[in-house]
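Of the protein chains in this complex, all but one are displayed in their positions.
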Amino acid sequence: MSVTPARMEEIFEKVKNWGRWGADDQAGALNLITPAKRAAAARLVQTGEIVSCARELPVQPNAENPTPALHMMVMAGDACDATGVPGLETAMDFVGVAFHGMAVSHIDALCHVFVRGQMYNGFPASDVKSIGALRNSIFVAREGIVSRGVLLDIPRLRGVPWLEGGAAITPDELDAAEQAQGVRVEAGDILLVAGGRDARREKEGPWNPVEGGLAGLHPECALWIRERDVAVLGADGVSDVLPPLGVEGWPLPIHQCTLVAMGVHLLDNLMLGRLSEACARHRRWEFLLSVAPLRVDRGTGSPVNPIAVF
Amino acid sequence: MSVTPARMEEIFEKVKNWGRWGADDQAGALNLITPAKRAAAARLVQTGEIVSCARELPVQPNAENPTPALHMMVMAGDACDATGVPGLETAMDFVGVAFHGMAVSHIDALCHVFVRGQMYNGFPASDVKSIGALRNSIFVAREGIVSRGVLLDIPRLRGVPWLEGGAAITPDELDAAEQAQGVRVEAGDILLVAGGRDARREKEGPWNPVEGGLAGLHPECALWIRERDVAVLGADGVSDVLPPLGVEGWPLPIHQCTLVAMGVHLLDNLMLGRLSEACARHRRWEFLLSVAPLRVDRGTGSPVNPIAVF
Amino acid sequence: MSVTPARMEEIFEKVKNWGRWGADDQAGALNLITPAKRAAAARLVQTGEIVSCARELPVQPNAENPTPALHMMVMAGDACDATGVPGLETAMDFVGVAFHGMAVSHIDALCHVFVRGQMYNGFPASDVKSIGALRNSIFVAREGIVSRGVLLDIPRLRGVPWLEGGAAITPDELDAAEQAQGVRVEAGDILLVAGGRDARREKEGPWNPVEGGLAGLHPECALWIRERDVAVLGADGVSDVLPPLGVEGWPLPIHQCTLVAMGVHLLDNLMLGRLSEACARHRRWEFLLSVAPLRVDRGTGSPVNPIAVF
Partner (left out) sequence: MSVTPARMEEIFEKVKNWGRWGADDQAGALNLITPAKRAAAARLVQTGEIVSCARELPVQPNAENPTPALHMMVMAGDACDATGVPGLETAMDFVGVAFHGMAVSHIDALCHVFVRGQMYNGFPASDVKSIGALRNSIFVAREGIVSRGVLLDIPRLRGVPWLEGGAAITPDELDAAEQAQGVRVEAGDILLVAGGRDARREKEGPWNPVEGGLAGLHPECALWIRERDVAVLGADGVSDVLPPLGVEGWPLPIHQCTLVAMGVHLLDNLMLGRLSEACARHRRWEFLLSVAPLRVDRGTGSPVNPIAVF
């Protein structure tokens, strides 16, 4: 199932949501998450079990993580009384991270990717300045993102512990996973697609995703995502297949079609292994999911720790 | 209602939860949030309205915020195609912050404060090293904190737009606020106490909290919080009265009694103005609250964006 | 001696070095420092006394320094053996700084300032991208800057401990200081102009330079600097008068005329108090001066610690 640049153009145009929520809209498919949608999602909660979908913030460089986060103490126990205030003993730290990349669980804002100089809703790349994104920043999601989460567990469907690098998940497989799991992705959902990355890492250690590859969605899945009106898309990889499939001009077709055409925010590098287990245990692949980006004005995204509640 | 050092000692001993959940426990009062508690909290959701309780990450220095966060672009629209990959156009940024202080909405881990060299459950300050906290770090909350949130709105109780700096909220007022609002704080709750800081800032601009002061809880409230078995305590200030009340050796008695004695995590510098409005509008001061610290191993806390769902 | 925008235009055009060292030149007046010039500067050395011209890197916020440097330990003595290598005990730290501003001793690269979208030699501001300066970066000075340094001590000339904020040093005063000190500024020199900032700070504590002001060079001095073919200009302030003199479109005329028109690098926020003393003691206001910017490709400058050798 190969894809030509012409077909990618066609898909890109077909899935476009530009203008759908007004010419000035910067929230994109987040508009699909209505209060009623959230209230319904909350009603899914039964046992109250929670599962984080984030990986530990990586602070050591490794193959998948060449530019780790900075975590440094400002004051530790050895100097806890150096506060200048008698009786005040404290420890403090600093956390900093260029979170885009292949190892930090993060959300991509709609200003993170451009196609031929344009981002979601036709705004120009020049709106994303060296002093920050004047449009389509993560600040549109500052109230948090709470909705129904649905996990489609592709390794489970295929009966393998994980998908190999370069594997492309097809629309048919999304349908098949829905059926196998007895769940249907609906408008306003946060769709998480598991490829078994955690299982592979546990077994084989970390690898460079560009070289060792990552499973991802076949570009044709963009149409599926648009049809179902997914609000946010997430993955244990980066939703796109790595290494890229080689369609000229479309190195990350899912990023390009979701962030730019549809206005669908992405969740990258999630930890979905334990969520998959929890879903299987509960025999239920839907849950209340809450994503809380840091309120960074002009930001291109944020590290996040999405929480699923069963 | 003044407090002596001797009385503080007494309160500190009375509210201690050391050993309550085992000699090795590092989660403290988070143990009070059971799955059942969470499930009940989810059942509170009615309209699906969400309200963030976090302030914008401050990136400019001002009176309340002398050491702002770093937010810098790694690559902006002007260089979005400098990726080395044809067709890949992207923007990325870096966020870094020493989040403790007076302006960033954050959670304090149980390793953030010590009393005479000890932190929660008797662990020594020396466990918090220059390479990070080996015990009581925020990593205990890595799955997220989801529970019933309760807001006690003290300006509303007093009939004022905000409490002045140095104002001490008494246990009686907590009782009175409960009655006025028709809500009762229970075991495992996340208790948020509003002092009107947002309203004051909006009117008067930012001020230095140490000089201009902040309203906070009277030290006697520690007993109330322990009695009710609050799991997490939050405020638009820092829960403590500023400038300190002047009890020798107890500069931040609420920090010292919650983090150290009780093992109650703190949420500092929240934005509670809009939450107060939402509660008043719904005439309901309880809600589902979700707090998702970044998964920083060995961290002394995390910037957070707590989300209330009505 | 007031200045109109028209006069500033005239000065700016008169002092321009664009094209003087070729259409592609990015080094500007650094071209004036020949090996022979350096060798002559080395011959000035007599006693071998050294004096640093830099201030301590500021790590605490204060009035003149709202965005201090980050200095954090990565590993301190309390964890010095946590290296994973038996016998290896070490301590390490991190230093980070946005060095432009009013408190860090630093050098400004020629890409630091633009006039109507152009920088030195007519290169467009768009050459300075979010990924760094593609032209006129500090990398042109990567071999270091070593030349004759000359100090003109204006408080000494005026017989005052320091010049008040807003004071403008005139070309006549530069001449007068030369004569009083028995020194003459020549082509390729690094000219340091002292205004007594250190003395004022020591007496009155730090102040906000924009409000409390800084002494600086009157805009007419740009002609003097060009005539003498100064290679690099430095000051204990920022060479410009603060608050700005109010010439429309020319908020920092010296910055604009040196960096942009002449291609003269600037040294800002130096510590010149001890250098002034040393010069007076030696009765000699010339010395070997060495400035060693960090080799940051694409950088807009660098923190520096210039060393004078007598």
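A few comments on the model shown:
To keep things simple, chains are lettered A, B and C as they appear, and every chain counts its residues starting from 1.
By our rule, a residue touches a chain if its C-beta (ideal position, glycine included) is under 8 Å from a C-beta of that chain, and two chains touch if they have at least 3 such contacts.
Everything quoted here is computed from the prediction, not taken from an experiment.
In the complete complex, the hidden chain is touched by one of A:Pro35, A:Pro68, A:Gly166 or A:Pro243, namely A:Pro68. The chain omitted from view is touched by exactly one of C:Ile11, C:Leu32 or C:Ala76, namely C:Ala76. Only one of the listed residues, C:Asn65, C:Ser130 or C:Gln181, touches the absent chain: C:Ser130.
Annotation: of C:Leu57, C:Ala187 or C:Ala280, C:Leu57 touches the absent chain (contact as defined above).
Panel shows chain A; residues 61, 66-68, 73-79, 82, 126, 129-131 of it touch the chain omitted from the view. On the side of chain B, the interface with the absent chain consists of residues 70, 72-74, 76-78, 94, 129-130, using the contact rule stated above. Seen across the whole complex, the unshown chain contacts chain C at 34-43, 45-52, 54-57, 59, 69-71, 73-74, 76-78, 80, 85-100, 105, 111-117, 124-133, 139, 142-144, 146, 244, 248-252, 288, 290-307, 309.
The rule is simple: only the chains that are shown with their structure count from here on.
Because chain A and chain B share one sequence, their contact can be compared position by position; here over half of the interface residue numbers appear on both sides. Each chain gets a centre from the mean of its Cα atoms; for chain B and chain C, those two points are 44 Å apart. Put simply, the C-alpha centre of chain A and that of chain B have 27 angstrom between them. Shared interface positions of chain A, i.e. residues touching 2 or more other chains, are given as 70, 73-74, 76-78, 94, 129-130.
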